[in-house]
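As you look at this complex, bear in mind that one protein chain is not there, while each of the others sits in place.
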Amino acid sequence: MIAQQLVNGLVTGSVYSLFALGFTLIFGTFKILNLAHAGVFMSGAFIGYFAVLNGLPLWLALVLAMIGAGLVSYIVELTAFATIRGSGQIEFTALISSIGANLCLMSVAQRLSNTKVLRFPFETFPVAFYELGPVRFSFLQIIILLVVVVLLAVMMLYLYKTTFGRQIRAVSGNERVASLLGVNPALVYFQTFFISGALAGVAGILIGLSFNSIHFYMGEPYLLKAFVVVVLGGLGSVHGAVVAGMLLGIFQNLAVAYLPSALTDTIIYGLLFVVLLVKPSGLFGSEGVQVGVARR
Amino acid sequence: MMNLIYTYQPLFDYFLLAVGFAYSQQMVLRAGVFSIGSAGFACIGAYAVGILVKNQGVHPLLALLLAVVIGCVGGFLLSIPLARLRGVFQAIATLAFVQIVVSLCLYFDDLTGGPQGFNNIPKLVQTWHLLLAVAVTIYFMYVISRSSIGRAFDALRQDETVGATLGISIRKYHMIAFVLSGALAGFFGGMQSLYTYSIEPEMFGFAFLVAALTYIILGGRGTVTGPIIGAAIMSVLPELARPLADNRQFFQGALMMVMVAFMPHGVFDGLVLYLRKRRAAARDKTFKEGGHGSTGS
Partner (left out) sequence: MAALVLNNVSKRFGGLLAVSDVNLEVPPGRITGLIGPNGAGKTTVVNMITGLLKLTTGNILLGDRDITTAEAHEVAYAGVSRTFQNIRLLPEATVLENVVIGFHVHVKSSLFAQLLGLPSSLRESPKLFERGWQLLERFGMTRFADHPAGSLAYGHQRRVEMMRAVATDPQILLLDEPVAGMNDVEAAELGTVFNELAASGIGLLLIEHNIRFVNQLCQKVYVLDSGAMIAQGTPQEVMHNPAVIAAYLGGKK
């Protein structure tokens, strides 16, 4: 029983990780909370849905969702963030701007779906189950785990082994210096937002398949969970997002099995609050978190 | 004529409530605290008043007073852990607070009615009550704004370190901001409860948070008039945008992005700052043209 919950939790957690990864990438690199990430996640689901609806095979729909969501994310960067760079108090204004962008995305989705919940056509995904000891995996769960593992591996390689990845980390440290060193910030913005969006888009279509429901406000609960994952894992930390995402997924599944969901939420957000008080930099974050004026 | 008033009265009532919540949000932002927790206190205030008046038969004024007290105490308590955080971390912490409050309201469904909401609250609040409440609130906002508290808030918002070296205790004034914000949110949450017959936790969730923030973004956070303008715009916009119908949300989102890009201080504050610059430039011009004091000739 517990083992089953653990497995389910791992699957849920892996999606949380995927979602949170894109979120923390932007947060860590540009120090802004991009609430439009929820809309990007949702757009991945929508793009995948319409692809399948038009007869495309599922694997292609997945790829299109990834690319499409990446582009949507970049559009958000162009409209919501590029316009406010250079003004003061960027944390505040970026948050508001991202809320606005999210509203726009949700509105478009609402129109496209006629405010209805969309469901994938019946035979989109084969329903099959596999047993491994006391645990039962669905084919979908296996695919989700596989996709997430592959994507995470690719991400790690990208961020830590390639030039582009190093550039992202350079810009994250100090943009002006990075550009003086020959890094093209515009390219970095594009890559960061595209990758972030692509990951969210995959998460979106996977969730859409899991619950077989796609609707224009599906991003919000994941956004709220993402806050927990990002803070717990540590600002901008890729490892942190993965570990914290898995932990949250496991915890949530176990908790929901034994506790009412409202209480589970209370505990999760209570945990978030405590982490912020005790160690705002989270498990893996090393960022100096601002603490206001005091003798240091 | 009467028909016109009847049609728009609910709009006006909600506008008045919005002003109250806008001031609650403004209080903290003005002091440089990035708190978006008003929703939580509004929720607590609403349920406290609703439950006390409907189930316990408590006099509404007493219930509202209690809501204010709860808001004050809650604001004070929240300010303690949040004193160690700044910027987005404060925002996330207060967001967590709101979620906790909403979740607890959903959980204790014996008391609160859970997701179905708390219903059949006597409608004891009329338009003129709201008008009176808002008028009194504006008085307090004005008075505080012109006092040293208001100036201290402005200083801390612009440069915390400078404020501290000039004798402004950051902890004390942030705490005051939290207390005032909590009191306002609790009170108007209670008023909403006695106005709308029924309340549910989701009313005070993410959407509420975004709305309160939007009033301040649109109107401005440094003046007393700003939040009124912001609330007015958001109240009138859906009506004006009726032809846009389903695209209203898109319009609202686009407006937020445009405002933040071109008028980051808000409509009213932006206007004030612009006029100030104009006057200063004009004064410079006359000074240069008039020469330095023509005493003798």
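Letters are used for the chains, namely A and B, taken in the order the chains are written, and counting of residues starts over at 1 for each.
Here is the rule we use: a contact is a pair of C-beta atoms (placed from the backbone, for glycine too) under 8 Å apart; a residue touches a chain by one contact, two chains touch by 3 or more.
This one's a predicted model, so the numbers in the text were calculated from it and none came from an experiment.
Touch with the chain omitted from the figure is made, among B:101, B:134 or B:152, by B:152. In the complete assembly, the contact with the undisplayed chain comes from B:162, out of B:162, B:207 or B:236. Contacts to the hidden chain, counted on chain B, fall at residues 139-140, 142-144, 146-149, 151-152, 154-155, 158-159, 161-170, 176, 180, 222, 265, 273, 276-277, 279-280, 283, 287.
Against the chain not shown here, chain A presents residues 88, 293-296.
In the analysis below, only the chains that are shown with their structure count from here on.
Separating the centre of chain A from that of chain B, both taken as means of CA atoms, is a distance of 30 Å. Chain B meets chain A in the complex at residues 34, 81, 83-89, 91-93, 95-97, 99-100, 103-104, 106-107, 114, 160-161, 164, 170, 206, 210, 213-214, 217, 246-250, 252-257, 260-261, 264.
By the touch criterion given at the top, residues 31-33, 79-80, 83-84, 87-89, 91-93, 95-97, 99-108, 110-111, 220, 224, 227-228, 231, 260, 262-263, 265-266, 269-270, 272-273, 276-277, 280, 289-293 of chain A touch chain B in their complex.
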